[in-house]
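The structure is given below, and queries will be raised subsequently.
With one protein chain held back, the other chains of the complex are shown just where they sit.
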Amino acid sequence: MPLARIDLCAGKPDAYRRRLADIVYESMLDTLNAPRDDQFQVIAQHAPGDVIANPTYLGIQRSSDVVFIQLFLLAGRSVAQKKAFYETVAETLHCELGVRREDVFIGLVEVTRENWSFGNGLAQYVTE
Amino acid sequence: MPLARIDLCAGKPDAYRRRLADIVYESMLDTLNAPRDDQFQVIAQHAPGDVIANPTYLGIQRSSDVVFIQLFLLAGRSVAQKKAFYETVAETLHCELGVRREDVFIGLVEVTRENWSFGNGLAQYVTE
Partner (left out) sequence: MPLARIDLCAGKPDAYRRRLADIVYESMLDTLNAPRDDQFQVIAQHAPGDVIANPTYLGIQRSSDVVFIQLFLLAGRSVAQKKAFYETVAETLHCELGVRREDVFIGLVEVTRENWSFGNGLAQYVTE
């Protein structure tokens, strides 16, 4: 269902980055009705200064530890599901990894069913 | 409103990359009616050869210094606004940073209002 892109500054330990990715995946299971094992993610680490988040937009105080999470997913989730996803990701990242809630930026991009191939050159979500 | 991804070959100074990102942001203010301070950008630096742009497509002579700018933004901008954005970005990058106008590649991806969380686990653009 989704491809997640996670962008952050380089320097976090391997275990931190992996747990971060797992939290994004588990939040999808809990709130977006994602199928179990549907975890496809790319973490990109960047030079200091290459991850730019305005420090005050909408009254939210962001730091240089901001994390960008971008999810490309099947269209069809409700606004309530999306809101639950944002809340769960931010809350869990904060509680488990100490990420400031203010530093969790999330963007969704929705696509159709036939726009995915999960391997073997097939369009697994196309049923006709 | 937007998340910008800027991809270029590694090796440009910090100040160059930052000014490039700022020019993209300022062009959004000037042409796309973006809110002030709405600057969220990821710059990714790549190995030589990993940024591939055909050197002649549509009769435009591109060099290896090509810059890819991809903007994920709220749907709703007019064609005229988009055209003004392209022109302003290319012109300003050229005048201020010496980027060849031919080397400015821009792609937009539009999404809906509820697809953004700017921090704190909330969907700030959802009003209901």
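Chains: A and B, in written order; residue numbering restarts at 1 for each.
By definition in this document, a residue touches a chain if its C-beta (ideal position, glycine included) is under 8 Å from a C-beta of that chain, and two chains touch if they have at least 3 such contacts.
Quick caveat: nothing in here was measured; it's all calculated off a predicted structure.
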Among B:1, B:43 or B:104, contact with the omitted chain is made only by B:104
Filtering A:33, A:78 or A:117 for touch with the omitted chain leaves A:117
Residue among B:14, B:50 or B:96 that touches the chain left out of view:
B:50
For chain A, residues in touch with the removed chain:
3, 14, 17-18, 21, 35, 37-45, 72, 109, 111-112, 114-124, 126, 128
Residue list for chain B contacting the dropped chain reads 7, 44, 46-47, 49-54, 56-58, 60, 62, 68, 70, 79, 82-83, 86-91, 101-110
